[in-house]
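Just one protein chain is left out here, and the rest sit where they should.
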Amino acid sequence: MYGYLVRRLMQFAVVLFLGSIAVWAFVLLLPGDPATVLIGADASAAELAATRARMGLDEPFLAQYGVWLGHAVSGDLGLSYYSGEPVLTELMARIPATVQLAGFTLVLTLLIAVPVGIVVALRPYSAVGRLLQGYLTIGLAVPAFWFGLLLIIVLAVQLRWLPASSDFVPLWQDPGAALTSTILPAVAIAVHTSSVTARFLANSLGEVMGKDYIRTARAKGVPEREVIRRHAVRNAALPTVTVVGLQLGSFLGGTVVIEAVFNYPGIGRLLYTAIGERDYALVQGGVLFVVATFLLLNLLVDVAYGVLDPRIRLT
Amino acid sequence: MVRDDVAHSGTMPVRPALSVRNLVVEFATPAGVVRAVDGMSYEVYCGETLSVVGETGSGKSVSVLAALGLLQTANLRRVSGEVVLDGVDLLTLPQVELRRRLGRDVAMIFQDAISALNPVQRVGDQIAEGLRVHDRALTADAARERVVELLEMVGVPHPRARYDQYPHQFSGGMCQRVMIAMAIANRPKVLIADEPTTALDVSVQAQILDVLRLAREETGAGVVLITHDLGVVAETADRVAVTYGGRIVETGDVTSIFTRPRHPYTAALMRSLPRLDSTAERLLPIPGQPPDLSEIPPGCAFAPRCPTSRGREVCVQTRPELRADDAGNGASACHFPDEVAAPGAPPPSTESAEPSSGEAAGPSSGEAAVPDAEVPDAEVPDAEVPVLEVGDAVSRFPVRSGVFARASAWVHAVDGVSLRIPPGGTLGLVGESGCGKTTLARLVLRLVDASGGRILVEGDDVGRASRSGLRRIRRRAQMVFQDPNGSLNPRLTVGDNVAEPLRLQRLPRARRREEVRELFSRVGLREEHLDRFPAEFSGGQRQRVAIARALASRPRLLILDEPVSALDVSVQAQVLNLLADLQEESGMAYLFVSHDLSVVRQVADQVAVMYLGKIVESGPVARVYDDPRHPYTRSLLASVPVPDPVGRETRRRVPLGGDVPSPVDPPSGCRFRTRCPIAVARCAEEEPVLREVAGGHTACHFADESGRVSV
Partner (left out) sequence: MSAPRRRLAAVRRFAGSRSAVVGAVGLGALVLVAVLAPIVAPFDPAAQGGEPLLGPSGAHLLGTDQLGRDIVSRMIHGARGSLIVAAGAALVGAGVGVPLGLVAGYLGRWADTIAMRVVDLLLAVPGILLALVIIAVLGPGRVNLILAIGIGAVPEFARLTRVATLEVRERDFVLAAKGMGASTADTMARTVLPNVLGPIMVQFVITASTAVVVEAGLSFLGLGTPPPAPSWGGMLQDARSYLYQSPTYGLFPGICLAATVFFLERIGRGLQLAVGGGGSRAGVRGVGRGAV
């Protein structure tokens, strides 16, 4: 277990390091000079040179990277080209909204996926099973952002039950308003992700049900309910933990289009806007944040897996 | 309890503990409905062991799984008949009622115990669960106490500590002990063991069979032992039921089955078995292939392969029913049981029947059947360059762990092994799993890199060979693997598989085709099958394809890594005979790696016994088998179940205790001393060298005292 953890930690560090290089190098790859982007194309040559010097663009690449990384590690991701605010401040302003949406979506995903996955795996040909398989088929096929659009058309435009665009309300300020502001994008995403997770859980459970140890449990005389609960679901849940962890990672930065549909002020929308405005300092910082969060979550999932699976824990 | 009481009393005074009546099991497959079990009936009484014996696909395992409602595949179409336990037909019970009886009145022990245990549940809890589902009043503490007792009984050391461990921390043998503990926990009336020792080494198998015997005595249960191993049957069974093609073809008490079989299949099976105790003579295989269950012939399923039938109309037309013989202690499903039983009746004309039997089988070389054809080692002039010479070969694998996956320890898979094989000779390399025999075989072709020592193939150093030099060596030495399923590329036709070595030698396509045709006929395969894929063949035929492929580059040395271990007994004999014929024709040398001592005795002229990476004893077959000087060789030979029930009570078998120690940290001094019955203090300090003893080589301090302790 110790060796496993340390290895995972090392991998995390290596990938994060690679990520920082990629994120930093991304600006170099961009068409045009960052200094020009910052001060505008019609600035004089002298102004440009001064800006380049101030931004450290005259230094060798390695030195530039070193300075940038040093700052990044201490939390200084530079200033937004557009607003002039520190990038970190801009990011922090969006994090609560993103985390709240991700949390809501995760809860919804699990609430739907676990029972659906179990029923589909064990009773695929029952009436309920067929109904839920239909749900999976639709959930897998329908793109989340279009489903979001449909929700707006029906619930906001036609029925006028909920607002079409969501001004973010934090949960701790007004739970009710927070719910109404976050529920629509969360549902739009969760219908898709719950189908993915349920399908995966069902496959995994189906595989486990064919294992020798399930037969052993039955041969011991364990009632079928307990066979499923105590032997099958526990084993099938292990790989599913990984999937859910990865999905959570993608909620924290990968919901760009959903946020655009609902005008939701999350990290994804911030980055999308930043790319449009060529605010590359913000893009750099934001992508680094998304990558680091994702990797950290991944690490946590691996740790959880190690704790849950005695085959890893005890070696 | 005296087992003969129940088994032999003509009229059964008691009700059977379990009786299976006219069981039929059918599956739906793309090839149509397959009747895996076709009207099987058998019963088992308390305190006796009934052995259901048969080859792969004969329906023996399916019958019990279906009987207990444990078959849950989606394509199961039909289970009919009666399975009566305590006067109740299990097949008619609703699932809840059935489960109430499973594990309490009838319990199962499965093959491959490691995967039969839940990997994420503590071993002790898995046994306790079996207790508590049948006795909801049992407290956790009381269950724990009882489980510790059970673990103790089945011979799990430190049961209290082991209770809280997980299956992956147990060896295969220990897992099987746990399975047995789980099965006897509720003192069932019937114990069903499905190939309980198949995946285990012979020394562990002997231990487990003893535990099973103990379990029967403890519970007084009737035991149904399902196996393909006639040796296991002869050692343990009171009564035997022989299955073939989904039916029971013969039943009887164990002695008469082995001494006076009344079904030609049983008789042929006995004849095809290589023996540990007899000198090598040609095996008498059963020709042809096991029946295809999706197209069972209308008559007797064995008729196409039967030496007794000789194409008689009634055998092909009418299915023989199981009929009791006049003495009343057995039954045979043969139209002519007396012809089989008649003394001296089985005319071993099987050899001549092979080519005409329709199915591809047997060697095509008509004149090859010369007995005693092997060239004895002594006749080979010493001046000749050996085909294989291994000098002090070492192979180590790193055990990686920790932060940088650095090698924290080394497994010495092969640790200083020397051997030589003259042209045309056969060296048998035997040992239990993990002893390094397969690694040694792979070293020869440098499929694994040696860490030390020298390996010469016809005088060429394998370790120092250049890339092209190695390629030339690999043409002269070829390998045949254990599992023909795995060793043929499933995406190539069998013809292309055989042509691969020729393609790599850049032979033009037309020539390849020609050569492949010739190779096919040499190994007894039909040319028309060239364009089929490996999946369309049975195991024995696939092994023939693999052998043909190995022959393609006309090698001087064949390395055979467990070439018949995955095959059924009847087919195994075909392949062994084929190998003997090929050697006869071409004068190839064989390095024959096997865990099966009987098979090695059959094929080899020299034997080397490996234990934990070292050769502990070697020499001519007769010397090693008849006058073993190493206690390991002796124990190994004693552990092999003898397929002869006569005198089994008097055979003293003291199985080797424990498991093979980890090769990461082998014992000091003599590696075998931790399991050795005659070890003394000196053995821990001084490593015995392999020295010449009585015409062979033995690495034991006490090798000269052959009679010191008979193990």
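Think of it as A and B in the order they're written, each chain with its own count starting at 1.
In the analysis below, contacts are C-beta pairs under 8 Å (C-beta built on N, C-alpha and C of every residue); 3 or more make two chains touch, one makes a residue touch a chain.
Since the model is a prediction, treat every value here as computed from it, not as a measurement.
Looking at A:I112, A:V187 or A:V290, the residue that reaches the missing chain in the full complex is A:V290.
Note that of A:L122, A:L162 or A:A260, the residue touching the chain absent from this view is A:A260. Among A:L77, A:I189 or A:A281, only A:I189 touches the chain that is left out of the view.
Only one of B:S41, B:S272, B:Q478 or B:S538 touches the absent chain when the whole complex is considered: B:Q478.
Note on the undisplayed chain: of the listed residues A:F168, A:F251 or A:Y264, the one touching it is A:F251.
Listed here are the subunit B residues that touch the chain not shown: 442, 445, 447, 470-471, 474-475, 478-479, 481-483, 486-493, 500-501, 504-505, 528, 531-533, 535, 546, 549, 553.
Interface with the hidden chain, as seen from subunit A, comprises residues 11, 14-15, 18-19, 22, 26, 29-31, 137-138, 140-146, 149-150, 152-153, 157-158, 164, 189, 192-193, 196-197, 200, 203-204, 207, 239, 242-243, 245-251, 253-258, 260-261, 268, 271-272, 275, 278, 283, 287, 290-291, 294-295, 298.
Throughout what follows, only the chains that are shown with their structure count from here on.
A straight line joining the Cα centres of subunit A and subunit B is 52 Å long.
Note for the complex: subunit A touches subunit B at residues 3, 6-7, 10, 209, 211-213, 215-224, 226, 230-231, 234-235, 238, 308-311, 314-315. The touching residues of subunit B, counted against subunit A in their complex, run 65, 68-70, 72, 95-96, 99-104, 107-108, 110, 112, 115-121, 126, 129-130, 133-134, 166, 168-169, 179, 182, 401-403, 405.
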